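Only one protein chain is missing from this complex, and each of the others stays in its spot.
We just call them A and B in the order they show up, numbering each chain from 1.
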Amino acid sequence: MKRPSTLGKNIERIDAWAKAEGTAQYGADIRLNNMLFCKNVYSERAHAKLLAVHIGEAEKMPGVVKVVTGKDIPGAKMFGELFRDQYALACDRVRYFGDVIAVVAAETQEQANEAAKRIYADYEDLPVLASPKMAMESDIAINPEYPDNICGEVHVNKGDSEAALKEAEVIVKTNYKTHFVEHAYLEPESVTAVPSPMRDEVTVYGSMQAPYNARISIHRMLNIPMSQIIFKPSTVGGSFGGKIETAEANAIRVSLIALLTKRPAQVTLTRDESIRESYKRHPIEFDIEIGAKKDGTMTALRMLSILDAGAYINMSPPVAYKTAVLGVGPYNVDNVHSCSTAVLTNNNHTGSMRGFGTPQSIFALENTIDTLAAKLGMTPTEFRRKNLLRNGDVSPCGHLMDFHEVSIVEVMEKAAEAIDFDRKFKQYKEENKDPKRRVRRGVGISTSMRGASVGADGNGFDVARVLIEVMKDASIHTNIGLVEIGQGLRTVQMMMVAEGMGVKLDRVTLGETDTSRSPATGACIASRGTMLGGGAIADACRSLKLILNQGLSMKYGDDIGEVTYEDDRVRFGEYDLSFDEVVDIAYGYNLTPAAIGTYAIPITDWDEEKGYGEPFYSYTYSCHAAEVEVDLDTGAVHVVKMAGCHDPGRIINPQFAEGQIYGGLTMGQGMALIEDLGHSDKTAAISNLNFNNYLLPTAMDVPDTNEPILNGHPDPRSAFGGRSLGEPATEPAAAAIACAVNMALGKPGAIKELPFNLERVMEIAQEIDKQRDVDAASAAVDKA
Amino acid sequence: MSNIKLSFILNRKPYTVETDPGKRMLDVLREDLGLMGTKEGCGVGECGACTVILNGKAVTSCLVLAGQMQDAEILTIEGMRDDEIGRVIQECFVEGDAVQCGFCTPGFIMSAYALLMENPTPTRDEIRHAIAGNLCRCTGYIPITNAIEKAAKTLAK
Partner (left out) sequence: MKIRNYIQVKTVEAFHEAAKAADGPITILAGGTDVLVNGREDDVYKDCTVIDIFPVEALHGVCETENMLLIGACTTHEAISHDPLVKQYAPILAEACGAVGSLQTRNRATIGGNLANASPAADTMSALAVLHAELVIERDGEARVEPMTAIFTKPYKTNLAQNDLITTIRVPKQSPNVRYDYVKVGRRKVLSISRMTVATLLEMDNNGVVTRFDMTVGATFPRPMLFPDISAMLVGKRPSEQDIIGVAKALSDKIPEIAGIRKSTIYKQPVCRNISERSLRKLFADILK
């Protein structure tokens, strides 16, 4: 195989300097002549009929230019990526506290804020369904199309789990629960819409992760041709899956205002508004049962999960898909039943967030596995070593794993070794028996296999496109619509173009994402950026080389034979030309070296009815290991070290890959221990609306010793060998910490609900103390 | 309230602006002066994205009143480019991949700058303390700590 030229090297991010100098333009940094500033007015009810919105007083306030409500939307009233069930501006109903009932546009932000305070509405209250349980029991439908409030159901069936559980020699049956988690991108949403003076056209800037989808919504709702809706996402200040629907809703509103007023309009959410309106990670309740033989062979797995979809369907069905098919883990188990049900409620809707339904299921699964291992007298690594998938095994969903290196065992060993898991597990287990020890130590480990790209529930829809043009100066200009959200994607795209064309990296230029220049390419979601973007780039490069070859044939004759593009040189027969010469030749014959590349993930053999087959085209393997200290006096958990080992296929840029892992570990730590929106399962309100009570890990909370480990095996199923890492980097982290805390407490699987905050840990600590006192008393009696 | 005249030194140059003293310093920088490098992530002092240096100390500019800029010496991210120490910090951030989405970056660079002005040879723990008031959701902090450590070493040479 030829040596890759740029791939595998630490190439500096193309946008790092602008960001470090503070000149990179984020949504809220845009200032335009004559621009209006907007303010959203949010619903005061979680569930109600919206009878009237009173805007008269606001319209008279100084500086106010326009107030819009649902009535002003000329076209379809609802949008949604997969299901169109969400109002951008509520019309007859509000379904959660983040619904927007009106938007004020004024000359200054202060004026808009002032006027917004004067808008009020008449509501007719409806019962608030603040949990899936309430919603399933209620005869009130949040969305009339889903009378039982169930908006998605996915199952997996392999073998006969019921029979296998009956036969199992050892069984653990338990349940777990997870909470709402905020993406907490540091940049709150900001969107600016600029109308064209020439025609019905808007150009939208701002924090947008999925511009092509938003274009469709604006087209449908504002009745303008798709070609006249142009999205140019600004630098995005973090997303993690979070800058899709909320940003889109805001884009629709400001575009409406821009078109009505013929003036640019901008909305920038405050952090409180962002948390109030934006969708979250799904809270999920799990019932889980695992059976094994006495020798530790895992024989059966049943996992039932109920996801809180919140007020809108959003991404719930595909999230449920991943919870069901990936939640069963990378284990070799013959009998599996997994069923995920998504339920509409009046909570914040829930959607894409890094991990997409799996950090929750991994938490439930891995804690159950630890419980089972303890029952079997095995250590966590012994059990996993015995049961993890190997080359040629059939995955829990029925996928025959014979198409790439199934490296999960190796990945686990490396993560375990990085924290010296086996030794510490023994040592801590022993030392924690000392009843006088108040600070206990523990280690935990968790594994995952993550489908790269959308998966079989999107069979046939998962496509990426790119437009590449070789310029007359032999630079290679690339237009691709997969948005940079901080992960380094654009730099990686450039590296792949250089690789694909066999030229040096500095020939490659990249246009800012612009939907009017780059062909539609779907969103930068679902771990698809590298693999799909790479596929499209490879395709375009192939076409470009054919065009350039055509020029060579015209000049040197038809029989030039095979042409290779490598090391910035073009070689055929005895010729060895520079890339510039070849480009000159092509232009000399009036050829057009421009090409659109397309890549669609092949359709996989997944039987949705049965719930069996190939749920994804390929997978990334991951393992996180954590060491913690738990203070029995306060319930405080101190994370000592985390290690994350991943096999994301070929490592295209090691430094970026490590950056993803560092960040992913930290996000998992927050989810495991401190992040909490303060959601009320009575009122559906969330109380922690800013970073003073929605707590993220700080530099002092994150261990300085965290260790990313790359264990890449290039994937034959991916154009450049790379799969995905962004999501896997956080998937198993919360579970690893949870397992470690439970181990420290001497009770595998004990804490059932995330986050493991002071109170929940303290509850178990007190049980331990009570037991200690009982033991001491009985010891005293024995003595007497 | 009505505007007053505020004079201060910003990035080593004298400025006078007429503005509402009840505004936040963050808004004076961004709106009155168009210096967009200082970011707003929370508005309540918790994220550090708005960090600037006020009379030699790192502060969150969302919690300083415009009036309090009177006669002050202020440094923002825009002043780092032409500052020897600032430039080195920026270089180390870029090289060390301490920048992902970048929204937190100006704040971190200002905190790093304040630290290195006061303590040119910080330990890793001192660095972590100094940046604990800056949240980053992307990097997991270690690349940032590495970058600041490297900047200190580079500057010591």
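In this text, a residue touches a chain if its C-beta (ideal position, glycine included) is under 8 Å from a C-beta of that chain, and two chains touch if they have at least 3 such contacts.
Just so it is clear, the model here is predicted, and its values are computed rather than measured.
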Displayed chains contacting the withheld chain: A, B
Residue in contact with the excluded chain [from A:T246, A:T698 or A:N742]: A:T698
Absent-chain contact - pick from B:I4, B:V17 or B:L33: B:I4
Option from A:I547, A:L710 or A:M762 whose C-beta touches the chain left out: A:M762
Among B:V44, B:I85, B:M117 or B:L155, residue touching the chain not depicted: B:V44
Residues belonging to chain A that touch the chain removed from view: 272, 438, 632-636, 674, 692-693, 695, 697-698, 700-701, 757-759, 762, 766, 769
For chain B, residues in touch with the removed chain: 1, 4, 21-24, 43-46, 48, 51, 57-60, 62-65, 67-68, 70, 111, 114, 129-130, 132-134
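Note that in this section only the chains that are shown with their structure count from here on.
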Rounded Å distance, chain A centre to chain B centre (Cα mean): 30
Contacting residues of chain B [partner chain A, same complex]: 34-47, 49, 76-78, 80-81, 90, 93-95, 97, 99-106, 109, 124-125, 128-129, 131-145
Complex contact set, residues of chain A against chain B: 10, 12-13, 15-26, 28-29, 31, 183-188, 235-240, 270-271, 485-488, 655-656, 658-659, 661-667, 690-692, 696, 698-700, 702, 704, 706
